[in-house]
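Here it is, the structure, as structure tokens.
Complex shown without one protein chain; remaining protein chains in place.
Letters A and B name the chains as they come in the text, with residue numbers starting at 1 for each one.
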Amino acid sequence: MSTLTLDPIAAKASLLKKDGGQLLEVSMGPQHPSTHGVFRMDVVLDGENVVKLKPIFGYLHRNHEKIAEDETYLGSMPYTDRLDYFCSITNNWAYALAVESLAGIEVPERAQYIRVITAELTRLQNHASLVGFLMQDMGASGTPLMYAFREREKILDLFESLTGARMMCNYMRFGGCRVDLPTGWLDQAKKVVAAFPKFLDEFENLLVSNEILMARTQGVGIIPAELIVNAGITGPLLRASGVNYDLRKVDKYGIYDRFTFRVPLGDHGDVYDRYMIRILEMRESVKILEQAMRDIPEGPFTDPKTKVRNFRPKPGEAYGRIEAPKGELGFYLISDGSPNPYRYRVRPPSLINLTVLEEMCLNRNIADVVIILGSVDIVMGEVDR
Amino acid sequence: MFGSGVLKGMAETARNFLGSYVDKDRLTTVQYPEEHAPRIEASRNFPFLVYDGPDPMAGLRCVSCFICEKECPPKCIIIEKSTDKKPDAVGKPQAYPVKFNIDVSVCMSCQICVEVCPFDAIKMDVDFEQTATSRFDALLRTKQQLAKSNEYYHQIHPTEAAAVDAELAAARAKAAAPKPAPAVAAAKPATPAPTSAAMASPVATAPPTAAPPAPPTALSSRPEAACRSGETRSATTEASPTPDAPAPPAKETASE
Partner (left out) sequence: MTLEPLKAELEANIPGCQLEIVNNPSPSGQHSLLIDPGHALAIALYLRDAAHLRFDYLSNVTGVDWPSRELSEKIKVKKIVDGPDGPVEKEVDEVVKTQTHAHLEVVYHLYSMALKHGPVILRMRTEDRADRVHLPSFTPIWRSADFQEREIFDLYGILFDGHPDLRRILMWDEFEDFPMRRDYVEPDDYEYEPTAHDDVLKKTIAHYTGETPGGAA
């Protein structure tokens, strides 16, 4: 949460232009609807053009990593829900994956399928609401967002009937999941997933060929492929720039090698591509869901040998990462043999995806900053931790 | 034609608007204070304490073993243990909480207290309409406010409560059954006594320490209790091995 440390007079002088005009320094946020939470950007404008932009974080900082050092391994699980509060289940999975790799825990077959199903549902609802928010940022107030939320609601209902909570699911456990699928849940989920492509068609009818949308998004916020790799940006942003890197294909964590799906790639790396990538990823997620719900076996949903209480992994360390809807979400744990992790590190995709925000926004209008930020898909709970 | 995309979108909006009059899927909202959305059985928000019988304070299942206080991630549970003992849900003399407070302004509804409780004494409530005018006293729930009857539990989580009741009935039958040698019983806590109650309950017949867990068909019908692996159950038997030697392990867990 750092301000620009310039001497005020020098700062004023630096805002003077050679032709006698003046640059304008605007503080966007932290209380601004377009910044997706409490996020601030210090923007220097020449007329409407951005000449400098510094993102400023920390308003939601609660030192999640320090809290986790005082918690048991299980005790950190509900805190991971609150990182990216849109995708609590994928956060749970990433953390569970790191702990399982640290302690060498095997996950039973059925649990793997449940994890894939819930994680892909999470991806559906995250991407659906993101495209809704993106349209909202663009000025299409209400309609697309409400359509997206209507679909998201159905998925959240599924989460509630499975985990008990709509957003703070706290569902994964080391070696499996907390509860088994209740009777009838799969049928319900199949119904929701079967209806989802219809919603996507509708959504595409609504917006994809919309001339205003194209004018606002095409060619905006381009990041070249070399820079995006170097900046460590992952997830739909990376693939919108044409880099084929999806951890579900690369790491094949869980059981992702059993499903046939494709990784959509963009050509231009602009906001429109990022929007389209998310729509296409939702279609691929539907495919994964259909296969997973068809193939899910009976069996135990959690590893019976793993203890719930007094869980102490042997000393060592592990880094576990998954393809969360926003990018690579990693957990790095160091154990010293005690019930609490010695070091607990979250690799937040939202924060690192903001690394080249300035490059994306330079020489664009200030109105474009809003949609570029919207296309990055950040959640401040994860950025600030 | 320029503008055709916009028009296409408009047509979609119109279809959705008109559709909301005929298609229930298109209109998912309810008029909240007057109408409530159908409650989902598994939903949870804050914990409550279960009691059996008519008297809330006498029937509390909690034996103040401090496990939930210790495991609670945000540390919102405050327990004080009694010095005397009273019979618990299974019929063994156990300590009871003199003070059991939950600070619901701190509680994050994670359900870990329920998961670790070996006595089925704390469960998740569904009452989400909780408003208060003060952040301090009003949101610090005492055991009087937290105590809710087993009937209420049955009402809000029927499948889960039935499974818990079956387990408790089995434990009670086991405690009442004459034991040839208490030492053997303590050493093999998981072996179910062949009583009628135990036979009636599929939960109790599956020895929890055995490696393969209960068949999933049984599990899927009881979403909550399904999470209890052998670990929790053995904690029950551990904490109350025999009527003759009650309750030292509770202290042990508190001090570790």
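Rule of thumb we're sticking to: a residue touches a chain if its C-beta (ideal position, glycine included) is under 8 Å from a C-beta of that chain, and two chains touch if they have at least 3 such contacts.
It should be emphasised that the depicted structure is a prediction, and the values quoted were computed from it without experimental measurement.
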Omitted-chain contact residue, chosen from A:28, A:74 or A:103: A:103
Sole contact to the chain not displayed, among A:75, A:313 or A:374: A:313
Residues belonging to chain A that touch the chain removed from view: 1-3, 5, 57-58, 61, 63, 65-66, 101-104, 227, 229-233, 243, 245, 250, 313-319, 321, 328, 330, 332, 334-335, 343, 345, 347, 351-352, 354-356, 384-385
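The rule is simple: only the chains that are shown with their structure count from here on.
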Chain A-chain B separation of Cα centroids, rounded to whole Å: 32
Parts of chain A lying in touch with chain B, wherever the complex brings them together: 71-72, 74-79, 81-82, 110, 143, 147, 150, 153-154, 157, 160-165, 168, 170, 173, 178-183, 195, 202, 205-214, 298-302, 304-309
Chain A-facing residues of chain B, complex: 2-6, 8-9, 11-13, 16, 25-26, 28, 40-44, 67, 71-73, 108-112, 115-116, 124, 159, 211-213, 215-217, 219-221, 223-224, 226-227, 229-232, 235
